[in-house]
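Please read the structure below before turning to the comments.
Every protein chain except one is present and positioned as in the full complex.
Showing subunit A:
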Amino acid sequence: MKCKEGTAVLIIRVNDAFCRSCFKEYFIHKFRAMLGKNRVIFPQEKVLLAVSGGTASCSMLSQVQEGLSREAPKKLRFVPGIIYIDDGGACGRSAEERQRSNALLKSIFTETGFTYFIVSLEQVFSLPTSVLVPGTSDPDPSNPSYKQAVDQYIKEKQTLTEENVASAVAQLNIEDSAYSPEHKLALERLFSSMKTLTAKEDMLQTLRSHLILHIARENGYSKVMMGDSCSRLAVKLLSNIALGRGAALASDTGFSDPRYGDVVIVRPMRDYSSKEIAFYSRMFNVPSVFISGLDTKTHDKASIQRLTESFVTNLQFDFPSTVSTIYRTSEKLHTVMPPQSQTAEPASKCLLCLCTLDTKVGRLYLICLFFHFSELYFRLPSHQDLKTLLCYSCRLTIKDMVSLRKAQNSWVQSLRVLHSSNSFWYVVDDMASQQCPAVSHVMSYKTVFFHLFL
């Protein structure tokens, strides 16, 4: 359709036919246009690519490779690193399976020549609590605007040699898949204490993002690129509405997610539908590894996320514009930024997902009333404190863990133990005062999860 010469080999959307080379050009152009339009990646910045092994994130990886290897004027100008999180412990995969997929991915990563990190989810228990505190994002006064930064870089490029860049990139590649058995057990217990798949997926998402955030911060990466495609984001938008995450919709599905402060999450693949990605990776042999997740082979109604996915896919069949309409809706939503003033109190954030708390609005009295009616019969005085630290949907996730354990006597026992032990109140008191929890005083991340929730 575009060059009108080559024979069309595939059809995108409803009417657009492309030949092979035009499609490749279209695909690459879209990626670069997305990065160029939202000018958030500065030259020489360190960017972490979050790869899950699936086709979308591997396509993103190959795009970045492609972009960095082009001729000089159009070269992409940042320093990439790769991160892969092995969540087999949460999904119930055996150790051999995990070894196998790790090895496959390692071979893919070494081919690219970028720094890579392969971490297992169990490591989340050894994180410092600073992960739960959003970093400051006060812009450095000397930090120039995007255009100025680009100009400056081009001037400096005369002096910068290729060898310098290459040597910086070929530093330590971390493959840290070792984990202690205690952590493994803790992770298994955490996930088995949640009966619904919905809560499990939610928790997995939260833990993964904490881990990525930590690695990014530790190694000086200021941006993280996620490989969410358009279809995936449409499903995410709808399921987030169903989960009660209305306030954070824009940051969860928008191009950039500023809620962590110093590390910004960007989603350059958000314009591509799953179909386009699948065609591209098939036609141009993008290496990817299929790794089964929490919801592989589950039926349609196993969790809210799974249900939404099947709903959107079916609706797309009858109404082909569904996914793009939902995508456009997400573009019109507002990313609520917390006020940046140094003098006033910073807006309080949810403990788990680090977005602004959405439960203080007066008209939501009725939502709280609903909770009141339901908790009337649970009589959990100690959890009053915990509730104030979480946003609406994180409360629901935690409620899922708690409400089912109520039936078991052992939980009541452990609650009594926690009641009396100082550590619990220490953590809760400190976090309840919340304004800037002094990291040294509060106990470790592990304690938060281990003692509070198990």
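Basically, a residue touches a chain if its C-beta (ideal position, glycine included) is under 8 Å from a C-beta of that chain, and two chains touch if they have at least 3 such contacts; residues count from 1.
Just so it is clear, contacts and distances are computed from a predicted model.
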Notebook entry, point to check: Absent chain per UniProt: "Guanine nucleotide-binding protein subunit beta-5b", "Cytoplasmic tRNA 2-thiolation protein 1", "NADH-ubiquinone oxidoreductase chain 4L" or "Large ribosomal subunit protein mL46"?
Noted result: "Cytoplasmic tRNA 2-thiolation protein 1"
Item checked: Among A:186, A:203, A:238 or A:401, the residue in touch with the chain that has been omitted -> A:238
Checklist line | Touch with the omitted chain, as defined above, among A:198, A:231 or A:288 | finding: A:198
Next item on the list: In the full complex, which bits of subunit A touch the chain not displayed? Write them out.
Entry: 196, 198, 237-238, 240-247, 249-250, 300-301, 303-304, 307-308, 311, 315, 322, 325-326, 328-329, 332-334, 336, 358, 361, 363-367, 369-370, 373-374, 376-377, 392-393, 396
